[in-house]
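The complex appears here minus one protein chain, its other protein chains still in place.
First chain written, first letter: the chains are A and B, and each begins at residue 1.
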Amino acid sequence: MTNDILLQYTKFIAGYAAHLMGCGIHTSRVIRNTRRIGESLNFDLQISVFQKSMILTMQDKETQKTFSEVVEIPALPISFEHNSELSALSWEAVDKRLPFDVLNDKYTKIISAPRIDPLFVLLLVGFANASFCKLFGGDWMSMVIVFSATIAGFFVRMQMLKKHINHYIIFIVSSFTASLLASTSLIFDITSDIAIATSVLYLIPGVPLINGVIDIVEGHTLTGISRLTNAFLLIVCVAIGLSITLLLVHDRLL
Amino acid sequence: MEIFWRTIAYYNNSTWMFQVVIVLTGILLTILLIRKPTQQLKLGMKIYLIGLNIWIAVVYYSIYCRERDFNNVLSVFWGIMALIWIGDAIKGHTTFNRTHKHDFLAYLLMLMPFLYPVASLIRGLSFPEMTSPVMPCSVAVFTIGLLLLFSERVNMFIVLFLCHWSIIAISKTYFFDIPEDFLLASASVPALYLFFKEYFVRDLHKDTKPKAKYINLLLILLCVIIGILLTITLLMALRK
Partner (left out) sequence: MNIALDILSDGFFAAIAAIGFGAISDPPMRAFKFIALLAAIGHACRFCLMSYAGMDIAASSFISALIIGFGSLWLGGKIYCPMTVIYIPALLPMIPGKFAYNTVFSQIMFLQNMKVPELKAKYMEMFFSNGMVTITVIFLLAIGATIPMFIFHSKAFSLTRHINK
């Protein structure tokens, strides 16, 4: 293998690993999958993962040549679809010994597939938060109000994400919007505290929270803590947005 | 509930002169805008709407409805609406261009503010303890009508806030015993459905993740649920 080709392989593997890490997959799976891809291309891989970058060292099994690559981990939206498809791809690569071109094509095809439709998500999230309200003991009217508050809040979030605004600001603004709209339920005699409480729950970053715990338990403490810290900061932002609303209405709650 | 009607009476008594001016300006602007939509008129309409929202936020909720609980929340709600309109006027997002697609519903909605007092009179209420054309719900229904008439490109934030307001109107019918608000709820829901559909259908690609069929099914499911909800509220209100 010439150096050019090796470099190309190295870049591909690094891109694959960074993409997995960016779209919310726990660290040990990222390492296993990337190793498998490396094995299919006849490389031995060592990986160190940090919060915002990762270092890969690859050794060609034939020539014993070693390459290193440092990649930045991109901030991608969480995608379970990529998680399962790219994991499956790594197995396929190693089981069928896929040649590099085929592998690259399949990879490009997977990551350029359309994401789930925004309107679909918007409506589903509205229903989800409304049923959450029901689970916490809210009545029918609060469910309806939570539904529309969530839709508005989530729409604000989608629009701001499109404009690439800082995500802490996005979380504050959308949690404020959702909780303010939900707090209009206070003028009626219904379970409005439950409505306010549930209206911001769609913002809770559940995936990084659970991934963080998994990482820590599996010994990847560094990435685990960093994931938990990020999730915690986002939760603080949700709390700030919620507090702005609560400060407006607190005198009559409880 | 007594507080509710008392504040309305207080508001109507003290501001009926201003209300007449606001209504007349509104009618004039709307007619002019339909006849000859120039840039100045469009901007004028936005400024009028900004003023209208600020009026509801400050004069109606902060001053005359001070007696009611949580008037500040609603005041902030309408204040944010005014802010969105200011942002819109600066950025020029809403184009106020006609589409002629939903004209009938739009004209109906724009007449609604005048149906409110009529409905009140039919119910046997008398001035000042009755609904008037410059009240949150009438303003909401007027805005929805206006946006529907000029629906080439609308500001979805405003639509969502109005959507929330009509949902509150459904509950108001039930809790405060004002069947007038049922008008708003039942008329604005189809309008909001139209906004939603058009907004998202525009950037719907051929290749969506759940097939377009399923997305539409979900929208229809939502409308069915809202329809059921409206019917139940109507039945409950009638039983009272």
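Operating definition for what follows: contacts are C-beta pairs under 8 Å (C-beta built on N, C-alpha and C of every residue); 3 or more make two chains touch, one makes a residue touch a chain.
Being a predicted model, the structure only gives us computed values, none of them experimental.
K.L.:
Can you tell me which of A:Leu135, A:Ile165 or A:Leu233 touches the chain that was removed from the display?
P.N.:
A:Leu135
K.L.:
Quick one: which of A:Leu6, A:Leu209 or A:Leu222 touches the chain that's been left out?
P.N.:
A:Leu209
K.L.:
Just the residue numbers, please: which parts of chain A touch the chain that's not shown?
P.N.:
Here the touching residues of chain A are 24-26, 29, 32, 77-85, 87-88, 90-92, 95, 115-116, 120-121, 124-129, 131-132, 134-136, 194, 196-198, 200-202, 204, 206-207, 209-211, 213-214, 217, 235, 239, 242-243, 246-247, 250, 253-254.
Going forward, only the chains that are shown with their structure count from here on.
K.L.:
Looking at the complex, which residues from chain A come into contact with chain B?
P.N.:
Interface residues on the chain A side: 113-120, 123-124, 141, 144-145, 147-149, 151-152, 155-156, 159, 180-181, 183-190, 248-249, 252.
K.L.:
Which bits of chain B are touching chain A when the two form their complex?
P.N.:
68-70, 72-74, 76-77, 80, 156-157, 160-161, 163-164, 167-168, 170-172, 174-175, 196, 200, 204-205, 207-210, 214-215, 218-219, 222, 229
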